[in-house]
Every structure is written in C-alpha cells, then in structure tokens.
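One protein chain omitted, others in place.
So, chain A:
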C-alpha cells in the first residue's frame, strides 16, 4: 500500500477571468494502510479534490504525490462514486464490468472468471451475480459491485466519494461494515469522503474537515470528535448529534 499526499493543491473551474476556485491550497496526507475521512458540506470541495486525485479534473496549482513521487499518468488510484444507480454501464453485466477493470494482461483469459468470483465474494456477493445486469440489483448490491470494480484495478489508494449517501439508511450500515472489513483485510489506503460526520467517524483513523475549499481542521478521529477546535467542526458535530437524536 502507498501513501497519498496532497501538497498545496488548488482546483479552479471556469476561465481565467471568470472562474471559481473550488479547492484552495489543500495539504493532506493519507498515510499508508489508513483511512482518512474527509468531511464538509456540499460545495466544500471534497469531491473535486477526489476527482483531481484520480485525474478526472486538472489541477490549477500544487501537486499530488504517491509515495513521494508525482502521480503517474495512468494513476494507480481507484474511486467508488456516489450514485450506484448510474455509475455502472446498464448494458454490461456485473461480471463484464468488473473484468474490464482488471489490469490488462494480468490475468489469463480462463483466470478472469475466477478473479471476478473472488472479488464478488470479497464484497459479500454470490458468484452467480456476475451474469446479471445492474438493473437486476438493489442499490446496496450495486455499490458492492462498484467497490469490487474499484478493487479489481489493484489500486494503491482507494477513494470512496459519498458512497453511502444515495443508499437507504438500513443499507448504509451494511455497506460501511463491508468497507471497514475490506479495508482492514487488505490494509487499503483510503480517502473516505462524506458530508456525514457520523459515517466518517465509523470508518476513519484520521478526520479532515473541509470548508470553502480549505482544510480547516485535521487530526486523529477521536481527538477531532471529542475535542473539536474549529467552530465549523463543532457545528458539524452538533448537527451530527442532533441527527442521531
């Protein structure tokens, strides 16, 4: 596993004259084999930071380092997206979708099915699901497929972007448990993004709080949650507590 480091990362949308800075000089380190939870309200720049990391959005400043080196063009990062209903190609079976994400040439033709089965079992799905289309699966099952798909790419770092927020509360728990299990078993380095502090607390070793494109507070999960320094963190914590009541 690898360490992911954001150094003074900035992302700007729009033209030079009429633009909007969404991520502004962010420094953040995701240590090898740990989970960093990134929290913040909608529009705080969390998802933009994640997309910049996997190369879907260009940086306007700073750099992203993997084990101290700039990210290669074919980045070894994988991402699980928010909406499990639209993130899988509706015309491709679950098995084909996962198989497509396997590193090319890494598996012989006859070994691919076995690897797809292994990945499906890793996310608690039966091997016979491989022949189904996404439409035949529930939201929770699709998100498991999305996770298996991301793991198929043998990522150095896994980025989970609001992966539970499109799911029913009852299913959120099972998916979170699964993420924790898989992370622990594979010693994954993971950036876990959510607007929900309760969810982040459940899976993260470190918590970073983002507001208006900046990281306003970052530290061990327990410290941040028991003794928040920044007013915005306190506000989020109060919101999470009132939500639980």
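The working rule: contacts are C-beta pairs under 8 Å (C-beta built on N, C-alpha and C of every residue); 3 or more make two chains touch, one makes a residue touch a chain; residues count from 1.
In this section, contacts and distances are computed from a predicted model.
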Name under which UniProt lists the unshown chain, selected from "Chemotaxis protein CheW", "Carbon monoxide dehydrogenase", "Cytochrome c oxidase subunit 2" or "Peptide ABC transporter permease": "Peptide ABC transporter permease"
Contact residue for the chain not shown (choose from A:88, A:123, A:137 or A:171): A:88
Among A:54, A:71, A:147 or A:199, the residue in touch with the chain that has been omitted: A:54
Which of A:78, A:141, A:164 or A:233 contacts the chain that the document leaves out: A:78
Chain A residues touching the omitted chain (full complex): 54, 56, 74-75, 78-79, 81, 83, 86-92, 100-101, 133, 135, 146, 149-150, 153
